[in-house]
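Note that this complex is displayed minus one protein chain, with the remaining chains in position.
Labels run A and B following the written order; every chain starts at residue 1.
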Amino acid sequence: VAPLGSAGPRELSFVSSARYAPRAAETRAGVVLLPRDLPCELPAGTTAIRVRDPHLVLATLLPILYPEAAGAPGVHPTAIVHPEAEVGAGVRIDPYVVIGSGTRIGDRARVGAHVVIGERCSVGSDTVIHPQATLYPDVSLGARCVVHSGVRLGVSGPGLTMTAEGCRQTPLLGGCHIGDDVEIGANSVIDRGAAGSTTIGDGTKLDNLVHLAHDAAVGSRVLLVAQVSLGEGARVEDGAVIGGQSGVDAHLTVGRGARVAGKSGVTASVRPGDTVSGYPARPHREAMRAQATLFRLPSVLRKLQELERAVQRRD
Amino acid sequence: VAPLGSAGPRELSFVSSARYAPRAAETRAGVVLLPRDLPCELPAGTTAIRVRDPHLVLATLLPILYPEAAGAPGVHPTAIVHPEAEVGAGVRIDPYVVIGSGTRIGDRARVGAHVVIGERCSVGSDTVIHPQATLYPDVSLGARCVVHSGVRLGVSGPGLTMTAEGCRQTPLLGGCHIGDDVEIGANSVIDRGAAGSTTIGDGTKLDNLVHLAHDAAVGSRVLLVAQVSLGEGARVEDGAVIGGQSGVDAHLTVGRGARVAGKSGVTASVRPGDTVSGYPARPHREAMRAQATLFRLPSVLRKLQELERAVQRRD
Partner (left out) sequence: VAPLGSAGPRELSFVSSARYAPRAAETRAGVVLLPRDLPCELPAGTTAIRVRDPHLVLATLLPILYPEAAGAPGVHPTAIVHPEAEVGAGVRIDPYVVIGSGTRIGDRARVGAHVVIGERCSVGSDTVIHPQATLYPDVSLGARCVVHSGVRLGVSGPGLTMTAEGCRQTPLLGGCHIGDDVEIGANSVIDRGAAGSTTIGDGTKLDNLVHLAHDAAVGSRVLLVAQVSLGEGARVEDGAVIGGQSGVDAHLTVGRGARVAGKSGVTASVRPGDTVSGYPARPHREAMRAQATLFRLPSVLRKLQELERAVQRRD
């Protein structure tokens, strides 16, 4: 598999959207995956395979085409695996990994160089942890997850909690439970719960540099774009999408399938299916209309003054 | 110590606020810490201990109940401690730690796996540094601090500086001094000073993914919530609280005890005790009123047009 521009006649490439279609005319790829209904010309000698969603098909093909990308299984001699840790079959553990006592690593999991996994964690089968990630003790991570470099899971503090009177510190003694098929972008941070747990449901994807405060509860198939921050105890229900750099205040709920535009500040719960934007976040249309009006304000003020003068003249 | 839901008859649990009180009725914990005046029912067989602040009491009890959490003292054989570094009594240094020449580690400090500490640093007694954190050279860190995983202290660049004419780069040759009892959340970054120093006072807590530019000066008992950014030379005085995702422009002061709401952009200094919000940040009430009015604007415009017509009709 290679990009359109560099793929050769023995390689597979793909066009994901109309944006990239023009480049396809000059590819030298042997085979190109195309969306079923995308107008797109290919050079002679290149075979088109039309599918509903090239990305989905690729995601299925990649592990078949590159079984060796996982590297040979085995534990690198420099890895320090506690004798009371349990390592499944076909696991690959890279140099300088440190794994604590009582931790279980599922079958075929891959643990990248320098990853540190604390005591009593569990890592599901086929999960990939990239270099330099850290799991604090007692974190559970499901099957087929991807954890990127520099992610910190189950962080135990400082546990800042916003209250009506200000902000205080809470000891974090709870858990951190992450479902199956979850992907977590680089340098993201997820706190453990205070008394309960911080949780992420199956199939959810977090982009880079995302922050989840203690006791946040994220449902299934949720998408959190880069640099999103969830306050402590915030709930994001199944299928919701939160745009980049947005924040959700403590203890609020973003309902099932709701959408929060980028850079929004959610200060009240969002109903299922709603789309909100701005700060404080409001229904998207209302926010756009208010914003548009804001830029007409100087002319409104002028008109008001004229009107005032007109009324005074008449007095 | 265990959460209400999982604590057994030989364990201690706690209720921090009314939010969690209903769960207490079904706990099997032997002892529960409760706020003095919180109405809260406990099952027979569970002993209530009422205290002013269960969190504070827990923070005191935890090191007594879990002395072994610190692990046995000692330097792991894979740790590379420079012969000219000085390591105090009862220190624990985990696998693959690297400590540079001229650095001093105080008594009973714990240095987590893979931590890298540069030359000429000092780490106070009883301080805990979690895995994968980095101290650049010449950083001083006080006693009883907690530095979370992935924190970078005393970073030496790029040192971007906003000026009236734009933005420029400054070489960072200064220091980075952090007081006692400071906690710094995961993946936070603190630049060293340019000519002077970046400083943090005693008892201050930084949440995850916080950024302090060079020469920022943070006082004592300050709370900076997740993803806050302080511009170069910004001052935050004692006891101030800055909400998540807020930014403070270069060389401004947030006065003693002031509060900045989340997602604010501070573009002018904030007086001691004031509460500000929004971008540009304004006194909180003024900002809330302006924001509320913004959403009434479309109806204001309609009313203005009606009035205009009324006046014209009368002409």
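Simple rule for what comes next: a contact is a pair of C-beta atoms (placed from the backbone, for glycine too) under 8 Å apart; a residue touches a chain by one contact, two chains touch by 3 or more.
Keep in mind that this is a model prediction, so the values were computed, not measured.
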item	value
Touch criterion as defined above, residue of B:D126, B:D180 or B:D249 at the omitted chain	B:D249
Touch criterion as defined above, residue of B:D126, B:D191 or B:E237 at the omitted chain	B:D191
Chain not shown: contacting residue from A:V139, A:V241, A:V254 or A:V276	A:V241
Contacting the left-out chain in the complete assembly, out of A:R108, A:R259 or A:R282	A:R259
Residues belonging to chain B that touch the chain removed from view	80, 96, 98, 114, 116, 132, 134, 136, 150, 152, 155-158, 160, 162, 166-171, 173-175, 187, 189, 191, 193-196, 209, 211, 213, 227, 229, 231, 245, 247, 249, 251, 265, 279-280, 282, 286, 289-290, 293-294, 296-297, 300, 303-304, 307, 310-311, 314
Missing-partner contacts on chain A, residue numbers	1-5, 13-14, 16, 19-20, 55, 58-59, 62, 78, 94-96, 112-114, 130-132, 146, 148-150, 183-187, 205-209, 223, 225-227, 241, 243-245, 259, 262-263, 278-279, 291, 294-295, 297-298, 300-301, 304, 307-308, 311, 314
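Criterion: only the chains that are shown with their structure count from here on.
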item	value
Geometric centre distance via CA averages, chain B-chain A, whole Å	23
